[in-house]
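See below for the structure under consideration.
The complex appears here minus one protein chain, its other protein chains still in place.
Just so it is clear, A and B label the chains in written order, and each chain counts residues from 1 on its own.
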Amino acid sequence: MMSIFKFRRAMLKGAAFSLIAGTLAGGLAISNVQAEDTLSELKEQGFVRISIANEPPWTQVNSDGTVSGAAPEVARAVMKKLGVNEVLATVSEYGAMIPGLQAGRFTMVTAGLFIKPERCAAVIFSQPDLCDGESFAVKKGNPLGITNYTELGAHKTVKVGAPGGGTEERLALEAGVPRDRVIVVPDAQSGVKMLQDGRIDVYALPFLSISDLLKKANDPNLEIVAPIKGTPIYCAGAAFSKKDVALRDAYDKVLADMKKSGEFDKIVEPFGFNAELAKLQTRENLCAGKQ
Amino acid sequence: MEWDWNFVWDIMPQLIDGVIITIKAALMGSIVAMIIGLVWAILKRSQNKIVSKLTGYFVEFIRGTPLLVQLYFLFYILPDLGLLLSPLVAGVIGLGIHYSAYTAEVYRSGIDNISKGQWEAAKACNFSPRQTWSHIIIPQAVPPIIPVLANYFIAIFKETPLLSAITVLELMNQARSVANYSYRYLEPMTMVGAFFLIISVPSVILLRRLERRYSRRA
Partner (left out) sequence: MAEWSGYLFLILKGAVTTVELTVLGCMLAFVMAFLGGLGRLSRHFILRAIATTYIEFFRGTSIFVQLFWAFFVLPLIGIPLSPFLAGTLALGLNIGAYGAEVVRGSILSVPREQNEACTALNFSSWQKMRYIIMPQAFILMLPTFGNNAIELLKGTAVVSLISIADMTFQPQVVRSQTGNTTMPFLTILVLYFLISLVISTSVRGLERRLSQGLDVTKA
């Protein structure tokens, strides 16, 4: 009988130890990030936690688990110049990014989060880095004939898919599509699948994302509607917590240098982004709602 | 972040819409689980060795794999095989089949408790297997296990938030969409927990009473 109890005691010890270790590790990682001088803390720890989606070409996770895509590549290059050599990415839903930033789960959101007034009220952005227009993916021949958000809102039965907490979800809701017909698509591939299966009629995403998806799906029964009348070209930037103004300013300075030297263009253009569009826009305009 | 009651009242109608779907899904899922579980229990007692073995393996497989993955399977893969289920129907079937693996076990215990004499008597009276099951075995086996089955209704009810992963607009999904839109998680997520406690704690108490009554009779 002794054996059970030895075994039990060992398990108890093990559990207690791992819990304490876990709490310490988890707690420390986060309290580091919340310190006053974020940049020097980041340099010391050698990495920065970023939040991404998995939506190529903006953000993508490769088969070996590494992170790529235009937004993380820009951030990686900028942070390297700031002396932080590594980025550690967490994949999450768009809607969870801003609360996550506020809760200190990560230091930056580099997921191609569009700079919009309501977001500027919650977090602070870098200067714009990636710009793109809105688009729809529909079945071949666009059977419902929907080409913009006004028509989407007026239609009585259309089901529109969009990422949760993304710009497109908000556009659809604001156009008057009722909540039960705005389907929150868990990830981009599921969106294509849901469109193919007829679970949704319209899949709303930025143009480059849709192009990338449809190229991968290689399905002759799907097509793109773009540009969408009434929607501007949106520009995204890296998002920071409101207390990290100093870090954001340092980030902006490096980004501006890279835009000038042409290094920026070399990073974003292979992904299909137009570097000039980002250079023409400013955060101030975008936060004020002027596109 | 401060708790904001005004915000809670603002989102209440949306959350209540979700609660209604949640209860609907739980009720329908339970009915499916009760029916299919009985089917497994009967098949497992089949004279045909292959049928009973295969049923056993299948039930064990369902029990050993996560409901969430099963839901993904029903939602994303069945359409490729030509079967397109609406999110709610896929969810109800998923809940029902998953929990049928548990209810099958409950039925089995009920059936095992019936004395051998009943089977033999049925045979002596020249009843067909169908008649034996429907007139002799089930009417005796099921009533004593009703409280145990009711436990699984509560279990199913608590699992319904998983349906949000396949886009069913139940309570959890409504809360997430509120959170996505407002960047506030505190109130919607806490209210989800509160709704579940408000419904499940009284049902558990009710159930204990039911159990006590049945056990007294036995």
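The rule is short, and it goes like this: a residue touches a chain if its C-beta (ideal position, glycine included) is under 8 Å from a C-beta of that chain, and two chains touch if they have at least 3 such contacts.
All figures in this text were calculated on a predicted structure; none of them were measured in a lab.
Residue in contact with the omitted chain (choice from B:Val39, B:Ile77 or B:Ala121): B:Ile77.
Touch with the chain omitted from the figure is made, among A:Leu42, A:Ala96, A:Val109 or A:Ala162, by A:Ala96. Within the complete assembly, residues 1, 3-5, 11-12, 14-16, 18-19, 22-23, 25-27, 29-31, 54, 56, 60-65, 90-93, 96, 99, 102-105, 186-190, 192-193, 216-218 of chain A touch the chain that is not shown. Chain B meets the missing chain through residues 1, 61, 63-70, 72-73, 76-77, 80, 158-159, 161-162, 165, 172, 179, 185-186, 189-190, 192-193, 196-197, 200-201, 204.
We take it that only the chains that are shown with their structure count from here on.
If you average the Cα atoms of chain A and of chain B, the two centres end up 36 Å apart. Chain B makes touch with chain A in their complex at residues 14, 76, 79, 84, 87, 165, 167, 169, 173-174, 176-177, 179-181, 183-185.
For chain A in complex with chain B, the residues that touch the partner chain are 93-96, 98-99, 102, 122, 164-165, 169-170, 173, 179-180, 183-186, 190, 193-194, 196-199.
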